[in-house]
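The complex appears here minus one protein chain, its other protein chains still in place.
Now for chain A:
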Amino acid sequence: MAAHRCSNCAALLILCSLSVFIVVDSQETTLNGGHHATTVHNPQTTTGTAEQTAEPAVEERRWEATAVEEATPDDDDDAAASDKQDTSAPETVDPSSVPQPKDDFQEELVIRPLHSGDIYASFQFRTVWETDFMRGNKVSHYRLFPKSLGQVISKFSVRELHISFTQGYWRTMQWGQPFQPSPPGAELWVWFQDSVTDVDGTWKELTNVLSGIFCASLNFIDSTNTVQPSASFKPLGIGNETDHRFLRYATLPREIVCTENLTPWKKLLPCGSKAGLAVLLKSEKLFHSSFHSQAVHIRPVCQDWQCKTTSWELRQTLNVVFDLHNSAQGKREWSLFKMFSRTLTEACPLASSSKIYIDITDNPQGEQFEVSPATPLLSQAVVLGDRRTFSVYDLTQQITFGTVRSLNLLIRWKSSEGDMLRPLLHAERYVAGYGLQTGEIHTLMYNNHPYRSFPVLLLDSVPWYLRLYIHTLTVTSKGKDNKPSYIHYQPSKDRLRPHLLEMLVQLPPNSVTEVTVQFERALLKWTEYTPDPNHGFYVGSSVISSLVPSIVAMDTNSTRERPLFSSFFPCKEESSYFVRVYTEPLLVNLPTPDFSMPYNVICLTCTVVAVGYGSLYNLLTRSFQIEEPSPGLAKRIANIIRKMRGVPPL
């Protein structure tokens, strides 16, 4: 240690809180020219007298000032030069020494007036961080990326994580395709890195941790509702690892989404709900809507075209559909303030881009609705196989906010005409049958394309208590049998795992394809029923994933600067685009016992047993003998009278 020339320290500070004197002084010494500084500890006695005036009672948590000395380098003086300030300040503003941040944050809001008269608002927040969570690299210093999620990724070796919480059902036929589809309830799918050995154990732990982070009941995910889809859920980020051993998918259709899920979701944003677009996210308005969906997607993405550097992308999305007829008393008018009860005043200062897009494709000449304030900025983007035009408001520009320093977008409808392009693919599902013994699940898939047929992947995950009769599986389109080209079926095990059915079905043009399968309802153990068993049991949505033929050429370059809403699903070829459609969840009634019955049954059987046992016992232990017939009634009365008269009886 002789190499360290420890210069002696400077000042002595006495700080007391309550009567505690802690004197710790640290010194720093510098090596010759080196940046390596060391701290030196040198306890000294304090000479102050402890003051004992009016001490508050010792609280559980007490605050004590820390006494620390700061010594400037080359200061050999040991005197009590107490007010030495650090003058060799490296803090001075020096732009050249400011490190280039490796993370980037963008925020975006897309507003699309729907033909039904509703308003669809889609928020997206994207944090991209150039770092490496892979292969046991310990990442521990966070800036924009939330620490809680980063720790989850590195601890559980997650490669891709997608979680969504949705309240309400997306009506594809009325509203068109959403930018980010999600099923009602909670959905979680995770790709683990191939270094994970015990995937099921990790998955269990991960769901518990996520349930804590998002205040949701994700801890109810267990082996009975987890499946490993073989084809439907491919990684959305880079990496061609497709071994579905490392994939887990689970839905909780019963999950209710509310404020307690929104608050932790907002906490993950770098600006919180204090600045930027997130100020609009007021829960009392967001949950007063027809549809609400919030999601978190984490995946590794490429930084550049050649994919030389990779980075981690965290996308937080929130989609909401407001029902305007309800809230506006029939007046067809809409504004930011009406919808969110807030207006915008600034962008998040940490965001590199902060934009609002308004879909005006169906309104090129302003004959349907009028947007104010008007913006000169227009942008075109190819999204969901269609070229759309958007008015753009750039919040990073001061001019957007005008003279009032606040942006309150206003849309006023002029006419309610116009029809929507029917979505090319949509699906529905229902349960048929009567009684509480058997039933039939019908899934209908609609291909609305006039002349193109395309294949779809159907994924069905059915709980074990509906016992599917897989031999009754039929797929028909246009009245003819349609043989799936690929079927992956994993039968259920009671109380262990659900059914998993995956099929690749070719949908003929302009047709409805119906998939039916019969099932039997199982009788549960009495502890397995939910607290309200007569409500029924939920069966999660079917997932239909497909490459739908596109009208316009899609952009296959995933790294080009594009609006966030159009860059979620990677696009491999120009002629088609990826769509995922979720059907309704099913609510199935199971045979439900009267829950006071067990005790009644116990009592009844016990009584029967006791009666049988009692007569047997009597037979075995009693001795039977012939008794003299008892005297007749007349004789008995006569005897009583004789007794009264004192005459001996007959």
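The definition used in the following text is that contacts are C-beta pairs under 8 Å (C-beta built on N, C-alpha and C of every residue); 3 or more make two chains touch, one makes a residue touch a chain; residues count from 1.
Assume contacts and distances are computed from a predicted model.
Within the choices "Phosphatidylinositol glycan anchor biosynthesis, class S", "DNA-directed RNA polymerase III subunit RPC6", "Translation initiation factor eIF2B subunit beta" or "Anaphase-promoting complex subunit 2", the name that UniProt assigns to the complex's undisplayed chain is "Phosphatidylinositol glycan anchor biosynthesis, class S".
Interface note: of A:196, A:209 or A:473, the residue touching the hidden chain in the full complex is A:209.
Residue A:603 is the one among A:256, A:420 or A:603 that touches the chain missing from this view.
Considering A:271, A:381, A:505 or A:571, the position touching the chain not shown turns out to be A:271 (whole complex). In the full complex, chain A touches the hidden chain at residues 1-2, 4, 6, 8, 11, 13, 15-20, 22, 24-28, 35-43, 45, 50-51, 55, 58-59, 61-70, 82-83, 86, 89-95, 97-99, 140-144, 146-148, 151-152, 154-155, 209, 212-213, 267, 270-272, 274-275, 346, 349-350, 599, 602-603, 606-607, 609-611, 613-614, 617-618, 620-625.
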